[in-house]
Structure formats: structure tokens, C-alpha cells
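The complex appears here without one of its protein chains, the remainder shown in place.
Moving on to subunit A:
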């Protein structure tokens, strides 16, 4: 109660404190952080070269030498999993970030200003939504050229329309609250109102949607890799590993198991983190 010069100074620390005490955030972090660390430190870890093939060790089950076994051309699955985590996490996180950075402002503008701004943004969004998510991602990726970066852009742009629509709807609901009109009445301008009064109040559903989209994006990257539009061979991603592994389900069932499990864990981890973040940001949850 003593100082805190700027009143805004407390908010971040309160949310952070609450996040550290939140059980779902902790579980989410326990799942996600080790995977991120593994991905980041892949080059310095004492693991086999992910692209080194061996004709003597094809489709081996897990063993002391190959902890998770080997794939159809004798590469070490563990080391491919760790290197593949980079592509998959990037695809998941960056493409969702692209969707948020483009979608949230457009949704805000459409919902806040209404009129012709809304008309233009909403009609285009509807047209984009009419196209199935994956078809659009494939079309965009093909147009941009095959590479992981372009795949992330394509996935991000394909996920954007849903974010726009969600944001717009939330803005319309919050805009009707008295405090927004009150903010106009004390003389705040549009940017201040959008930034301080509307955005903080529409964050929760957007976080939920974003964490779900991380999962979709990881799987979409897998599909693009399968078509040769995402991660380029021989570099690994979980999606491309899963895609190859499905051809050997009967011969080497554990091959498909590990990338599948990894995708599952990351998705669960991000969802839990998102839940925790949503609760931590809401002052009413304490």
C-alpha cells in the first residue's frame, strides 16, 4: 500500500503470482517446458545424428542403443523426435502467433467500428471461412513455395478467419457494457478504449481458441510435410514422422506411437497452460 508509482505496475506481477500458484498452469508447464528445452538444446545434446541412416538397423524396436528404436531407413527415432520437436513447436506456436497478430486487430476493428469497416472485414472473413482449413493451408503453402517458414505462414493465415470472427463477436458483447460508454464519456479515444477496456476483457476466449489452434497447427504442419509443402526431407518433424510411420503400423507399431504421443502431450500441455493463463489474467478468479 506504500508506493507503486504508476497504478499499472501491479497488474503483471499479480497475474504472474497467480499463474505460479495455478495447478493447471503448473502441470502444463511441467509438460511443455522440458519439450521446449529439448528442442532448443538439440544441437548440443549427446544424441545420434538425426539424419544418419544405417542399413543394418532398420525398423528396430526400442533397445538400449536406440531408446525409441529406428525408422525405415535406420535413423534414430529419439534423435529425430528431439530435432522434430523444433519444427513442430515452431509450426504450432508461430502459426498461431501469426493468426493472433493478424486476426485480433482485424476482429477488434470490425467489432468496434461496425459499419462499412465491419462489412468489408466480415464478408472477406466469411469467404475465407467457406474454404476448409486444410485446403486453404495447402493452397497458400503451394503458392508461397515449399519450406517450413512458408508452411507456418500458410497455417497462420488459414487459422486467422476463426480468430477474426471470435474476436469480433466478443467485442460486440463487451462494447455494450456501460464501462465502455463510460470510457468515452471521460474523454478516452478509440485506441485507449480498445486497448484498455475491450482487449483485456475479450482475452479469455481468445486464449482458449489459441491453445486449441496450436494442436490443429501441429497436425496441419504434419499434413503439409506429408505433401512435401512443410518441413523438407530429410529434416524431421513429428507430423512427417507420423505420416511415414502409418505405413509401417503392423511391422513397427512403436514407430507411430512416439510422435503421436508427443503431439498429444504438447497439445494437452498447451491447453493446460492456456487455462492457467486465462484464470491468472482474470482478477475475479482469485
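Definition applied: contacts are C-beta pairs under 8 Å (C-beta built on N, C-alpha and C of every residue); 3 or more make two chains touch, one makes a residue touch a chain; residues count from 1.
Just so we're on the same page, contacts and distances are computed from a predicted model.
This complex has a chain not shown, and the name its UniProt record holds, of "Glutathione import ATP-binding protein GsiA", "3-methyl-2-oxobutanoate dehydrogenase subunit VorB", "2-oxoacid:acceptor oxidoreductase family protein" or "Spore coat protein JB", is "Glutathione import ATP-binding protein GsiA". Among A:197, A:238 or A:270, only A:197 touches the chain left out of the display.
Touching the missing chain, out of A:48, A:137, A:154 or A:183, is residue A:183.
Residue positions on subunit A in contact with the hidden chain: 1, 3-8, 10-11, 177-179, 181-189, 192, 196-197, 200-201, 282-284, in rising order.
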